[in-house]
Structure formats: structure tokens, C-alpha cells
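Heads up, this is only part of the complex; the chains shown haven't been moved.
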Amino acid sequence: MKLSEFCQKLAIPFSGEEREINGLNALQEAGQNEVSFLENPKYASQLSGTNAAAVLVTEAMAQHLPEQCTPLIVDEPYIVLAKASAFFAPLRLEHDLPESIIGEGTVIEEGAFVAKGSRIGENCHIMPGAFVGNNVTIGDNTILYPNVTVYRDCKLGSDCIIHAGTVIGSDGFGFATTKLGEHVKIYQNGNVVIEDDVEIGSNTTIDRAVFKSTVIKKGVRIDNLVQVGHNCVVGEYSVLVSQVGLAGSSNLGRNVVMGGQSATAGHLSIAPFTTIAARGGVTKNVDKAGVYGGFPLMEHRLWLKLQGKLARLLKA
Amino acid sequence: MKLSEFCQKLAIPFSGEEREINGLNALQEAGQNEVSFLENPKYASQLSGTNAAAVLVTEAMAQHLPEQCTPLIVDEPYIVLAKASAFFAPLRLEHDLPESIIGEGTVIEEGAFVAKGSRIGENCHIMPGAFVGNNVTIGDNTILYPNVTVYRDCKLGSDCIIHAGTVIGSDGFGFATTKLGEHVKIYQNGNVVIEDDVEIGSNTTIDRAVFKSTVIKKGVRIDNLVQVGHNCVVGEYSVLVSQVGLAGSSNLGRNVVMGGQSATAGHLSIAPFTTIAARGGVTKNVDKAGVYGGFPLMEHRLWLKLQGKLARLLKA
């Protein structure tokens, strides 16, 4: 899409350099054919370093943009971004792509659905009721149990096991809210990347990224009914026990263990080799490996000590 | 069903006015062709105002009924109600209803199942593995992703997006327990109504009402793995973050935000524009808009203060 066309569809006056635009991205990630946005003045310092072709900004912020970047001046950049995200949403299910390529020994059972344009390796097993969307790639020896759904454009490695009913690549929970309290969907145009040797339990949900990828790294183990929000990164060999909830953009190092029903608040990092006890609520970065628990989160030994103090308070 | 037949099937002596009975309902909602019940003497004052054709009551309560209402005297009204609920349960899947009416531009993909008697609007997309039961109505432009299940008699509006694996209209968690501790199913003969412009994440569950409807109003956003119990009403533009649990008959005003893993205890109301922080447990009505958190629920600023006090207690 031409930048002029992009502006026209959004009723933004256009007077900059014409460019081909092929997507949206964050300020620091955007390339020369992408549009970005700034809503929160707190991040204004990121404007000067962006490589975006154009940026949706308020008039007051436009001056901070580098010379080669076209300001697209609007009153509510985040709302306009949401509207623009629809332009780049791929079709949900295309039937006119090339036939999928299926490796030797792979069995696609009756009642499974593999959409066009996908590539599945050798000795995989796609069981009845499983759905594989367009342009999905799957390595070798990977198993999709019945009624698994893999949305389009996601990538699964080799030797993965995905149990029944699990959903990979559904839209992240993204929307902009108007002053009137109405929500405008932000299309989630990224994907999910699952590396090799990952096992995921049943009825778990892993959302696709808004831009780029939600990533589950090599050797991870995820239990049943776990939620992984958009743009999370789960480090190698990490373990997510049943009913864990990772809010968007949680970044877990390798060998992190999240106990049952524990959760993160999103946009935070957890150091490698950290354990979060069951029910722990991670409210900010965990910079130092250790065992943590409670909500708000504290060292687990302190949480145990606090329970002792409360027991004494109860008897007092 | 004739009232005399209703009584005969339940072995209740019948000596009132003959009526046609077409369902069960709560005392205050029941109409002239419905039977109601009173188990808890606390609600005896509702008896005199009921319009029900007949009411299952204990002998002691029967005197409070209005003249035109037939008392059906039993020892355990709630158990008998449960048994009677089975009489009005519709067939799970009928094949001899009229062909469904499918609007122009709507695509029903191979592997999707649309039962008879339904009506789907224009430009909808019913993806592989999705199931639409009998007599479902769906507006225009609505999307059901793979492996979504919509039980019979539910209604979805226009411009809705339902992500993979989500279940709409499964039976609410209803049963009567005998003195011996055995459970008798209360058939859930209501439905789910989802208004326009609602997006629901993956593997979420929304139960049908026991009587009447569970309602998700216009513009609501629901994330993944959320539970909405029977007879809930979720107000316009409300937001339910992942792993929220709404117990039965929770009534949320417009623009209520429920943070991740928060929950309600059921049979309560939350004022419009209220925010419940992540993990908040709503144990009684929230009458005043504000930000609340903790379990039991308190103002969020008090919850933060309490955490400060506990931190000091820990150091003491």
C-alpha cells in the first residue's frame, strides 16, 4: 500500500515522501516500509531514533521526528493505529495458495484440516479435528492431537507434542478505547513461533503477536489450561504448570518454573533459573534468580515468614 | 404439557385448574404457562406476587400463594424442580427442522457443522470444526474460528469474532443435592445472547441460562480461558481479561474491567465503569464505581496500603 493511500483511508492529510508501506511496528523496530505511532509522551525520546517511514503522532510531538520520517498528525494516534491495523490483516483462510507440502511418513487423519500454503515435515501426525492454517510450517515428528487449532503463519519446530484442544496463534487481546469507552480492535498481524522439543498440554492458549512473534523456545514444557499472551517470550526449558497466566510481553529466561495458577502482569522479565511458586503473582521484573511467591511477589522464604507472622496475628 | 400430566410424572396429587405448561421460571419472572418453586423460606414474600400457573412448595408455604396459582405440595421443592427441568429440555440435535438460512457472502468451510433451523446473516465465516446448533441466529460479518461450539438456541449479533475452541451455551452448573448427597441435574433451558461487536478469545466458556438468557452486551471484549456462568449479564464495552471467572448471575454494568484471574462470587452486581484489579475477588455488590482489588475485595488503594503494612509486619 502506498503511504498516500494509507493516509487517504484514514483521512489524514498527506504531504511527505511517497513510500510503499507493508505493515505497522513499534518505534524501535519499525523499518523503512513500516508505519509506527507514539501515544504516550513518556516515550517521546524514542521518536528521534526511529527508522519508520512515517509515524502517527500528535501535533506537539511531530517536531521530535527525524528528517526522513513523515509525521502523520492525528489527535488520537493509538485509535488511528488500531484502525490502520485492519489494513494489514491477512485473510483468515485462503484457498488459492499453492498446495501444502507434506513430508514423508506424515499422517493427516480424516477430519483434520490443513490449509493451503503450509509445509509439514516428516513423520508428523495431524489427528482428527486438528486445524492447520495457511502458511504454517511444522518440523519433523511433531504431533497435533485432536481439535488442536494452529492459526495461519505460525511456526512449529520438530519433536513437538500439542495436546487436544490447544489453540496456537489466536489474536492477542489488543484494542484501543475511545473517549466514549468503545473499543477498536488492533489486528494482531504477528505470529507464534514454537521451537523444537516443546510439549504443550490440552486446552492451553498461546496468542499471536501484535507485531513480530510470540516465542516458545526449545525444550519448554507447558501444562493444561495455560494462557500465554501476545509477544511473550518463554525461554529454553522453562516449565509452565497448569492454569498459569502470562500477560502480554512477559519475557522469561531459560529454565524458569512457574507454579500452578501463578501469573505475570506483563511487560516484564524474569531471570533465568527463577522459580515462581504456585499462585505467585509477578508484578515487576525479577532480576535475580531465586524462589519467589505471593502476590505481590516476594522471596518465597519471606512469604513463608509472613504466613507465620499472620498465624501469630490471628492468635493474638 | 398439561399441568395434570406434569403432576402425574412427578407423582404429585393434582387438584387445581388445568393449564398448559411450557416451562419453569423464577417466582418473579414466571408467566401464566409456567411453573415456579420456593425452597428457601427467606423468599416467601415473593409468593404472593407470582403470576406462575403453579408453584412447587412445601405444605407450610402453600397458604402464601395467590388464589389463581395452584400449589404443588412437595417435601423438597428444589429436588422436584430439578426433576421437572428435564421435561422441558430440548433435543440436543434435531435433523428434521427446516434448512438453515445462510446469508449472501457467508462461507461455511468444509468440516464446519451448521445444524438445521438456524439463521446466519451475510458475510459470516464459519471455519472448519466449528459447530452451530439448532435454531441459532447469527448476525452479519461474524466469525467463528475453528473448533468453536455454539449450542442450540443461542443468539450472536453482527461483527462478532469468536476465537478457536470457545464454547457458547454449554449447560450452567446447576443441580439439586438430595439428603443423601446425590446430585439431580437442573436442565439449563435458557440460552446465551451475544450482542453486536463482541470479541471473545480462545477456549473461553459462556454457559447458557437456567431460565431466560446469559447476556453479553454490545462491544464487550473477553480474553482467553474466561468463565462466564449461567445468567450473567456483562454490560456494554466491559472487558474481561484472561482467566477471569464470573460465577452465576453476576451482573456487570457497562465498561467494567475485570483484571486477569479476578472473579466474582455470583448473584451480585458491579457498578458501571468499575475496575477490578488482577486477582480481585468480588464477594458482594460493588455499588460505587472505582478501582478495587484483593480478596475479599476492598478499594485498590487500601489493598496497596495493606501490602505496605504487611511488609512492615514482616520486618518487625
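Read from first to last, the chains carry the letters A and B; within each, the first residue is number 1.
The rule is short, and it goes like this: a residue touches a chain if its C-beta (ideal position, glycine included) is under 8 Å from a C-beta of that chain, and two chains touch if they have at least 3 such contacts.
All figures in this text were calculated on a predicted structure; none of them were measured in a lab.
Engineer: With 2 identical chains placed here, how many copies of the sequence make up the full complex in this file?
Structural biologist: Shown in place are 2; the entire complex has 3 copies.
Please note the rule applied: only the chains that are shown with their structure count from here on.
Engineer: Take the average of all CA coordinates in chain A, do the same for chain B, and state the distance between these two points in whole angstrom.
Structural biologist: Distance between chain centres: 31 Å.
Engineer: List the residues on chain A that touch chain B in their complex, please.
Structural biologist: Residues in contact with chain B: 92-93, 111, 113, 129, 131, 147, 149, 151, 165, 167, 170-171, 173, 175, 177, 181-183, 185, 203-205, 207, 225, 227, 229, 243, 245, 247, 261, 263, 265, 281, 295-296, 302, 305-306, 309-310, 313.
Engineer: For a test of understanding, state which residues of chain B touch chain A in their complex under the given definition.
Structural biologist: It is residues 109-111, 125, 127-129, 143, 145-147, 161, 163-165, 199, 201-203, 219, 221, 223-225, 237, 239, 241-243, 254-255, 260-261, 273, 278-279, 307, 310, 313-314, 316 of chain B that touch chain A.
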